[in-house]
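The other protein chains are all here in position, but one chain of the complex has been omitted.
The first chain written gets the first letter, and so on, giving A and B; residue counts start at 1 in each chain.
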Amino acid sequence: MTVPFRALASRLPLSLLVGMVLTTFLVVGALVAPLISPADPLSQDLYATFQPMSWGHPFGTDAFGRDVFSRIVYGTRYSLAEVCISVLVSCVAGTLAGMLAGLVGGYVEQAIMWVVDIVFAFPGIVLALLILSLLGPGFINMLLAISLFSIPVYARLAQNLTHTLQRTEYVEAARTLGAGTWRILYVHIMRNALGPILVQSTLTAGSVILTASSLSFLGLGVAPATPEWGAMMSDGRNYLGIDILPSLFPGLAITIAVLGFNLLGEGVRKVMEK
Amino acid sequence: MKCQYRPPLSRMTFFACIGMLCASSAHASPAVDASRCLSVMQPEPPRSMDPADQVATDTSSILTAMYEGLVRSDADGTIHPLLATAWTHDPQGTTWDFVLRRNVRFHDGHPMTADAVMRSFRRLLDRTAPLAGSSRFMAVVDTVTTTDDDMTVRFHLRRPYPDFLLLLSFSQAYVTSPFAGTSLSRQADGTGPFRFVEWKSSEYVMQSRNPDYWGTQSDITNVRWLWSAEPSVMDMSLHTGDSDIVSNLPALYAQQMQGDPRFVIYDDRNGPLYWIAINMDRRSGSDIRIRQALNYATDRHALVHALLRDRGQPARSPLQPVSPYFVSYAPDPQYDPQRARTLLSDAGLAAGMTFNLAVQDMDEPIAEALQDMWKKSGIKLRISRLEGGVYASEAFADPMQKEALQLDGVLASWSSGFIPDMQLRPLFYSASAAPAGANLGFFHNPDVDALINQGAVETSEDLRKDIYARVQKMIMHDAPAVLIYTRDTLVGMRADITGLVVRPDGALDITHVTRNRQPHS
Partner (left out) sequence: MNARIINKMLMLPVVMLVVSFAVFVAVRHLPGDPARMLAGPAATQDAVDAVHHSLGLDRPVMQQYGGFMRGALAGDLGVSIESRQPVGREIASHFPYTLLLGLSAYALALCFGIPGGLAAAMFQDGVWDRIFMGITIVLASVPNFWFALLLMELFSVRLGLLPLMGAHSWSSLLMPSLTLALMPMALIGRMTRASMIAVLSRDYIRTARAKGVGLMRLCLRHALPNALPPVITVIGMNLGSVIGGAVVTETVFGWPGLGHLMIEAVRWRDYPVIEGVTLVAVLSVILVNLAADILISRIDPKARRI
């Protein structure tokens, strides 16, 4: 069975393959975290802080004697949750809003896009700061804030696509045949818009992880001690002159995860262009 | 069709802006001789240039260079004359007269007279316009007047206060020029060896030597005060030479610098005490067995080792070890998770309990270490990490608000210098219950109250020692708090710096600092 697989693999762009491998690592890591971690990510040993890399601690220990490798592995769960929840919420909400605007047109469209533009004008982190200060810190609150300011991108995209697709002949035909708005939306437009929206969501996935880790880095995201990569770097920042490992590896993990999603998005786009 | 090529807008704008900025930046940093310029870094930015309107240690350091009190205090609490050359008090100890030093001028040129000093203190004690530092003085001092002699100031106290001189050495009691007006919060005007030059928001405070100073001129011509909350930045700035002195250097970095001949670590055992105030209004705090269990669940030695690299001591009393009234409570609460579990099940919590703790950003590592520790005793610690403003309002919330927040405890630190009344009254006196004072857990014990009142006015040293010993014993028995540790005050300096003094309240006194030109032999 390897021959057809190889044939398939050689036809796909490199970016897609690498992206798929990296994101698979992320997902698998999240699923089997307890199996591959040498230690409990929360368990401390106050007499063994800042240990160097060793067999027992492949990435050393942090300021509380916790195993960094285990925390990185468990961190995949948080990154995956960040991506899934944020992208899902913003994609669904934004796409629906944009499509509705594009289809209905008129004042409704103006009103929706106007609100979208206002949210778009807010620098993301500023908006997140305000929202998190209101709601209080916490993982879910952080994801809500991120979802909120990611909506405009999807809304704009969906609106553009809807406009373009509306003018195609088969939609005109469906209209004259008496098809209702919702039916047009579902049958014709959504199916054709799915591709670009999918590409956009892989691109957003990467920026979600970056934004979430930035917010955690600023101290606004997860609860203390949580093995989330951005939060780990925020802890490590205080000990930069003492031991760089607790800051080095989480940043590397973030880079690899985001790279995986970005490559995936690029690869999917290349495949769809062909 | 002719296509024009224009360079990207941004490049031109960039150069234009650079040109504009160069032209418009009127003030370059003053030209200074680097070897006579001192650079000091602290964790926090200054709150105000007005000594009466602040209660922060780091702000005190900056102000100590520019202002002076009537007296000053050594690191061990010995009092020396400063703006006052002599003092007397009546037998009851409620009226104090201070003879002022002659030929002292404020930075604005006006002479310091008894009238000026009186107005300076009246501003601090003004009930119609209270300032941040007013409350601790209003509780002790009734009025300030002048006498027939134009260089003598008289204080009328509400009741005898044996530690009055120490109180006067605090930064809030520094003498400010009554001619300064409302600009005092942004522009200092005192009598000190350095004068205010500039406070650049978020960047630095600049001071220069006062050529008209009444005392010995300092070797240093300019002082620049910086601040950074980030420990690694503080450490790096010392290495790169951006700072000559770094105060409140975290213990981990101090340990690293230990053997390095380029640096000197000044280790003062007089540092703040850290504890968790248990909310005695809630179920978890009202049962003494639960409070004791929390104490047994805490491994203080491990905390001192990991967080302070042993530059500190496990807490054995609500007073700091450097206090002359400190008594080590025996037996030492040991780390005993088993005993903690037993106590909890006696109290009906065999399945364990949850404890919600509010903690300030910078103290969060202590809470994080406790979380895993307390797990072993069946206690689930939920950490509420709060930024400065939110922390202050939650920590000082009244019982109803704390109940709404479901707050079981607050992690706090306190440093009082040498006055036991300043440590015990705000923290354990029943009338000091939040929000009125810092008794964050609403502890109230009438016997403790009575003893605190007695100790405040008792003039006999032996009787005072006895009273405070009994207070400490009572408080330790009632266990209203989980006392954690006392941390040393660590100051990191470049090896050629000498003459630094750390005052009892933790503030730095750089007025006698010199820089040795010769290499350290």
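FYI, a residue touches a chain if its C-beta (ideal position, glycine included) is under 8 Å from a C-beta of that chain, and two chains touch if they have at least 3 such contacts.
Quick caveat, the model's predicted, so the values are computed rather than measured.
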item	value
Visible chains in contact with the missing one	A, B
Candidates B:Ser120, B:Ser237 or B:Ser284 - the one touching the absent chain	B:Ser237
Omitted-chain contact residue, chosen from B:Pro272, B:Pro426, B:Gly441 or B:Gly455	B:Pro426
Given B:Asp74, B:Asp90, B:Asp260 or B:Glu387, the one touching the chain that is not displayed	B:Glu387
Chain not shown: contacting residue from A:Val104, A:Leu130, A:Ala173 or A:Leu194	A:Leu130
For chain A, residues in touch with the removed chain	15, 114, 117-118, 120-126, 129-130, 133-134, 136, 206-207, 210-211, 213-214, 217-218, 230, 233, 237, 240-241, 244, 247-248, 250-252, 254-256, 258-259, 262-263, 266
Those residues of chain B which, in the complete complex, touch the missing chain	1, 3-6, 8-11, 13-14, 17-18, 21, 29, 54-56, 129-130, 132, 134-136, 185-186, 200-203, 226, 228, 230, 233, 236-237, 239-240, 242, 387-396, 426, 435-438
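Throughout what follows, only the chains that are shown with their structure count from here on.
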item	value
Residues of chain B touching chain A in the complex	230-232, 235-236, 239, 250, 252-253, 256, 299, 302-303, 305-306, 361, 364-365, 367-369, 371-373, 382-383, 385, 387
Touch list for chain A against partner chain B, complex	42-44, 46-47, 49, 63-65, 137, 219, 223-225, 237-242
